[in-house]
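Here is the structure we will look at.
Only a single protein chain was left out; the remaining protein chains are all shown in position.
Then we have chain A:
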């Protein structure tokens, strides 16, 4: 059995591979049992599926079996369907529902397979080869098994150990196909035990592994075999390339011009690395080269070249030459082995990327969701939200509902990811308000009731509007999240502006006692002071209020005795009083001549703090100031000393050109991500940084060896201003480009158009085209898969083995 493998050469293997790309309809011979057994030849393997003669002509299994005919034929294994008929009783003909496939060699039964183990073409090929290569591929389950085999191989031969997740997978098939070719040269060991993989210290154990154990060179039995892990994706082709590079000599010494040197590696699409040595340092260089060669095994070929043997072709300082197929040679000066290896590895990777080694992978990427909102919403689609807490409106109920009760309406579309993400927050609001709010929480699906949504001027989802009796609906313009919406609803429990009736009430309002419960949601309240005659100023104020509903508490006092407040707070009328009851502060802003927009801005700024804790929610408000941020990143709250230092500097107006703030990593954990991006890893905390988002995008770090005092801070800022400090990071100014390409349907359509013949299509494809057009001229339309295949074939042809693939010879192989 084993000796029969010797007839196979690598070329055979290549042709086998090439067949994979050509799809062909193979017919499945259908025989009676007697007929079938008469066809069996000694030594030849055959897979037969026994089924009742009257069973349906097609089934998924038969489809897959048909597909397996060609690949199995390439391994000399015939395939047949045997129809059990009443006249011929065969013991292989089971009960109707217990049909099985049997593998014979000659007329000896090797193995029987229930059809469900042969679930697809990969499983069929994998199982059949696994059964036939019983001796060549040892199935192991424990570390002890592995060590036994390893020990037995030491000094004799190399071995290939692989882990696949399950038997019958495409990866298993790939291993078996490789074993078919290399089974006599190397000992194969296979496991599906993840524990075994783990115990030999593998990382990323969730994926398949293939190791090459270099045991042949091990002479000391106590010594372990060196291992090389295959890093490429688990395909038959990649395994083949990998094994071939293992076979190649570790280090080759050459004396010719690198221009003319070629080895297997180049053919396999891998680079060659020439280490340039000279007589004087030859021994050391050889050791270095060997070490590099081990590290690059399977990724590049390493050669040692003596500078003296060449006639000064290589520039003096150059010590490394990188050669890749069909590319300019790269002359490098590298002192550090790590960076050399990094350079080579990256080159290999980028080449693979360019060539799109695995088209399947590429198209998978295009179809992989990279939108975090869409993906998370999709993954969460089966979760049952307590939607019953919100009232679902329809075209019929909408008007009546919003007219008869104060309501919040969420306009959304059930196919729209952002809408559905927000719906969760919306429902959370409903949960929090359950039984406490007079506001009715409702929602309407604009995918169903598009007319209602467009009538309400909703053209984009999601949108939230508040309908209150006797008022125009107010659009919610805050963050699409539970907290902000809750705040909006709570602050809108009362109507704005609050009409203050007396001086006493005004004082109560300013001290925060009038609407005490609302101050959980707002830190600032605004009081507009107008004399009764100031109607235009009042109108402007009332208009500005519409923009700020749900952000601040707004009141108005316009009685005749308003002068009392005016003089008490030194506020020339008309004026705004900004009260921060928590801090006990009341600030006055004269309003004379200010436009609506100006009033809005004043009130929006009023919400801002002098030295805020930056959060995800409030950052945009501070970014609007367009000043560099002076942020203290802290793990927890900040020290009193630092707060004092900053507040002092603010008072001294030393920080006017900056926005001083701090960030608590406990409240805003994403700050860690920011820090890592600045420092590469998490720096010691607290960390004071100046982030200049707007001009230049530079980030400066306050020296970690200094303590943050007023003095140190001022001198650091001065140094910054003088340009004496170096930024630790320049923020990327890169535009946001498409994350991935799109399908180029236009080119695909061009390729399918008969008047635009694709020039790059290899000749073999043209031949098949010809055949097809001869077959049926009445077929003007391309069949569904053809053009895609055309693209694939074009792609295959770029591979190094295309020439062999075109060789028109067919193989009859025997086992």
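In this section, contacts are C-beta pairs under 8 Å (C-beta built on N, C-alpha and C of every residue); 3 or more make two chains touch, one makes a residue touch a chain; residues count from 1.
We adopt the following convention: contacts and distances are computed from a predicted model.
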{"item": "Chain not displayed: protein name in its UniProt record (\"FAD-dependent oxidoreductase domain-containing protein 2\", \"Vacuolar protein sorting-associated protein 33B\", \"Golgin subfamily A member 7\" or \"Isocitrate dehydrogenase V\")", "value": "\"FAD-dependent oxidoreductase domain-containing protein 2\""}
{"item": "Selected from A:283, A:367, A:656 or A:705 as touching the chain missing from the view", "value": "A:367"}
{"item": "Contacting the left-out chain in the complete assembly, out of A:389, A:621, A:647 or A:728", "value": "A:621"}
{"item": "Residue in contact with the excluded chain [from A:28, A:157 or A:479]", "value": "A:479"}
{"item": "Residues of chain A in contact with the chain not shown", "value": "363, 366-380, 383, 394-395, 413, 415-418, 421-422, 424-425, 428, 447-451, 459-461, 477-484, 616-617, 619-621, 623, 629, 668-674, 676-678, 680-682, 691, 693, 697, 731-746, 748-749, 780-785, 787-788"}
